[in-house]
Structure formats: structure tokens, C-alpha cells
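The complex is shown incomplete by one protein chain, all other protein chains being positioned as in the whole.
Just so it is clear, A and B label the chains in written order, and each chain counts residues from 1 on its own.
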Amino acid sequence: MSVKDASQGPLISAKGLRKEYGAFTAVDGIDFHVNKGESFGFLGPNGAGKSTTMRIIAATLTRTAGEITVLGKDPEKSGPEIRAHLGVVPQQDNLDNSLTVEDNLYVYGRYFGLSKKYIRTKIEELLTFAQLEEKRGVKVEALSGGMKRRLTIARALVSEPEILMLDEPTTGLDPQARHILWDRLFRLKEQGVTLLITTHYMDEAEQLCDRLIVMDKGKIMAEDSPAGLIKKYSTKEVLEVRFGSDRNAQYSDQLRAMCERIEVLPDRVLMYSDDCEELLHQVVLAGLAPTTSLVRRSSLEDVFLRLTGRTLVE
Amino acid sequence: MATKEFTRKGSLQIVDVPKVLRNGSFYIAQARIANMLQWKWSIIGEAIANPMFYLLSVGIGIGKFVNSHQAKGIDGVKYLVFLAPALLASACIIGASNAVMHPTLEGFKWNKNFFAMNSTPISARQIANGVLLSAVARALFGTIIYYLALLLFGGVNGLHSLWLLPATIFSAAAFAAMMLGFCAAIENSDLLMNIVNRLLIMPLFLFSGTFYSLSTMPKFLQFIGWLSPLWHATEIGRWISYGHHISALGISIHFAYMSIMLVSGLLFSHHHFKRRLSK
Partner (left out) sequence: MSVSDAVRIAENLKGRIGEGTYSRRARAILEHRRIAFKQGHWIVVFTGFTEPVLYLFSFGYGVGKLVGKIQVGPNHWVTYAQFIAPALLATSAMNGAIYDSTWNVFFRLKWDGTYKAMLATSLGPLDVALGEIGWALIRGLIYATGFTAIVMPLGIIKGWYGLLAIPAAVIIAFGFASIGMLYTSYAKSFQQMDWVNIVMLPLFLFSGALYPLSIYPAWLRMIIEALPLWHGIQIVRELSLGIIHWSLLGHIAYFFVMIVTGLFFTTRRLRALFMR
């Protein structure tokens, strides 16, 4: 029996998926599905259960309860058959540091039983894709963090997987390295590779995901496209004002009366409205002189704050 | 910059899952051996130097004193001949167990390479088998060199002594399978490996009748030998090499012991590889 063809339904679907470690519940009965060609995200802070969910999908972790099918099969029963069509980029690079860039790709390709001839040709493509042509003979231990990350992604692509799974792909990278990586992932998306991404960066989720679920403490808080989530759970714009740490809370009642909703953070107050220039004007008119103020568009960060009362990166 | 676009067929077309299910262990072994080849010169150097050191210092050095003191020889033969099968077995067993220890600790802990392997169609069991296979291959290489050195010094002779190779490798595989499981089972590796090396491997080497007959030891120390795969391998080795007397029952017990160790070592390894990789 071959794995299910994508036209027959979602590539991945989960119902009541649950994972417990003793008394701790990492994933608390979640439902979701991922369609072919889609770029699907799990957004949430560290410890939300994103990586656990990813590992259950990748058939390297057993579930406690619930149903899940990946490419039409149960990961617990058909691990190798499912993993054959996944490209996995784990949270921490697990490259073979003592081997060269090229050999890392080669060895990994062999684990899929691919022929030497195929892998040799594929390596050229992947080195170009990962912008590592000049590093092909270099041992991995000598690469920068961004290069290692790109190599791990290239490695995951050696078997031309149906689904590419990226766990926190840009955590720990500098801004420039992140942008290079996002550009590479965009190219894959254009080619129709299904992407599964976990992240705790809202800008990454906005950039890369067609659809995402917001997770917190093992539960799904919301599910939609980034724009849809913002529309549903936030206003068009946000006004950030600072009065100094003592007074932020002190003024909160006055500020709350002026707009739809406010969030008081330790260092600043967020005010939600569709027209924030106007709102700022009112704040100033009321005689509350903020030390700094900023008007910006709503982001997924605001969605998360609304849903959980907490910020994503703490 | 214009980059070459993908010619994408997709994994559904290019990955042959049944093939990986059949051959996965060999892929892992191949990768491990490729990794070892980076250190080929130190492996070769060690394979040659180690037997030379022991043969010269213990075989010939101590041998000179033993032979002059034991007119009838030991077990009816010269000390070097008595020693040869034991040295061969101990080098092979220790070599194989070292060759599983390092990659296993590395794969689970230091670079987490086993997790990378396990994110492909390769299963936990295949990783364990592959690591064991590569270790046995490496031990086989070392054992052949050792055998040649023994031949050169007159520690072994005759075509029949070639049977030492499979017998020795078999015992090394059995012990390495146990060590493989042990390395997968432990979490705090650094200290435990130290303990294993010094409180397990070292006593096995010293109290398995390697340098003298186990029977000359006090009874309470002999039991170390009975448990030790090295002693069983040494007994069989001496039987093969110069016709050391063992009953047919004795031979069957030696082989049975090593077979049980191999099978239970494999089951033990598979269990802990699965557990560690799906944690």
C-alpha cells in the first residue's frame, strides 16, 4: 500500500491529540489539519507543546491519546514509511561535526536508500540552494550558526520530501542570517513543498505561514491565516505609550476609557484602535504626556497577548 | 543571482522504503565506517602497535622468566603460545567495545547524530545494529593484524589457527552488543564510562585467565572469569590454537554463553535505543 495521494484530503490530520509526561501534559487534546502545498505554522512561546507535536508527526514520539494520520498513515504503526517522505529540521542542529558539508549531505541521503549517483547530482543543487558551494569541503564544526542551519535544511531536502518540518528554524540566528533563510524557505514554498513551521517569533510566522495555530500550554488558542487572526483578535493599529514604570499602571483606567482595549505591560501600555494617530491626539489632550509613543500596525504578538494575556518572548 | 531551480520529482517517487527496511543497518554501518576512515592512520597504527607492545613486553619479556622457571611449559606449551589466543581475544573484545562506546555516547548526547538518523526511514533498531556491525568490522581488522603479528612471533601456527578469527570475533560481537545496550541505557555518561573502563573492562582483562590459567586463582576470584566473555573466548581460543583440553560439554557451554550474551545484548540495545530516541 502506498502512502495516500494528497488530492484525497489533508496530508496531516489530528484529532484530540494528547501527550503526557507523567503528571505533565505537553499537548492537551488538539485538533488540526494541514493541506498539501500549504505553509502551516505553530506559533507559541517556549514550552507550548509545538516541538512535541512536531515529533509526534515525525513518528519519533508516541502519543498518549488521540488520533493522527500523516500521509494517510498512523505514525506509530508506519514510522519508516512516513519518515521517508518528511524532511526534518530539528530545533538544534544535529549535523555530524566531524564530516565535511558535502559528506553530511551524502551520508544523510544514503539513509533514505538513495543511489550514489542521484545524491551526487542532488548535492550540487543543494549546495547552490544553501549558498554553501564554497564550503563543500569544510568540516561542519568550522561553519557559522547560519550556515549550519542552512546545511541542516539542505540535508532535509536531499530526499525531496513531501513535507518539510522546521522546528524554530531561525532561533539563535542574527537578523541577516534569518533573512537569507526566509528567502530560501520562500523558494521552497513556491515550488509547492508543504512547510510545517514552529516558531515563537511573530514576524517569522507572519512572513512564512499561510495558516497557523496559536498554541499555549498544550492547547490551541486560535487558528487562521496571520491576517485573519489579526483581524479577528486585534484592531488595525496599536499605540504604544510609556510613562515610566510607576505611572503606566496608574494611568491605566484613564487610558482604558479612550479606546477599545488596552494591555498594561511592565514597561509600556498598548492601546488598541483602528485610528491610533487620533488616539494619541486624545491622550495628549487629556494631559497625559507619555515619555515616548509609537503608532504601529497590529501583529501576531498582539493576537497572542489578547488570547493569553502574556507576551510570546519572555 | 540566478540559482538553478529544482528538478523536483518528490520523495514518493524516489525513496524506496522497502529497500531501506531491508538495508538500513548496512547504511548506518557504512556511515560509521566512513567516519572511522577519517582516523584510518591512527586506527592502523594502534592495530599494529598494540600487539607489538604486549607481545614484546609480556609475551617475550615475562615469557623469558616463565619459560626458565617452568621446565614443562605452561599448559604444555611455551608461554607465548599459551598467551597468544588470550591476547588476541582481549584486544578484539576491548577494541569492539571501544568502537561501540564512543559513537553511542556521541550519537545520543554529544552531537545527537542518532536523532538525525532516526528522522529518516531508518529505525532505532537499525541504528543499533549498524553501530554494532561497524564496530565488529573494525575489530575484525584489528584482529587480523594481531593474528599476523602472532604468526610472526610464533604465538600461533598452522592453518587450523585461522579458526581463531571467527571464534574471537563472535565473542567480541557478544560483548560489544552488551556494551552497546549499556551505553544507550545510561544518561550520565562521562563518569559511568570511567567506572566501566576501570571497574569492568580492566578486571575482565586481568582476571580472565589471560596471563595464567584461571584455575591457579583462588576460587572466589575464578567466578569473574566464568562471567567474562574474555575467559570463554580464551578457552576456546586455546583449544583451537594448541589443543588445550576441554570436554565437548565445555565447548558447548562456552559457545552457548556467548550466544546468549549476543542475543540478550541485542535485545537490550534495541530496547534502549528505542527508548532514548522516542523520549
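Remarks
The rule is short, and it goes like this: a contact is a pair of C-beta atoms (placed from the backbone, for glycine too) under 8 Å apart; a residue touches a chain by one contact, two chains touch by 3 or more.
The shown structure was predicted, so the numbers you read here are calculated from the model rather than taken from an experiment.
The chain not shown here makes contact, within the complete complex, with B. Remark: the omitted chain is touched by one listed residue; of B:Lys9, B:His160, B:Arg198 or B:Lys279 this is B:Arg198. Note that of B:Val15, B:Ile74, B:Ile94 or B:Ile127, the residue touching the chain absent from this view is B:Ile74. Touching residues on chain B toward the chain that is not drawn are 42, 45-46, 49-50, 53-54, 56-58, 61-62, 64-66, 69-70, 74, 79, 191, 194-195, 197-199, 202-203, 206-207, 211-212, 216-217, 221.
Note that only the chains that are shown with their structure count from here on.
For chain B in complex with chain A, the residues that touch the partner chain are 3-17, 19-21, 23-24, 27-28, 30-31, 34-35, 38, 111-113, 115-123, 277-279. Taken in their complex, chain A has these residues touching chain B: 2-3, 58, 60-62, 79-81, 83-86, 88, 90, 92, 94-99, 103, 107-108, 110-114, 118, 125, 128-129, 155, 159-162, 187, 191-192.
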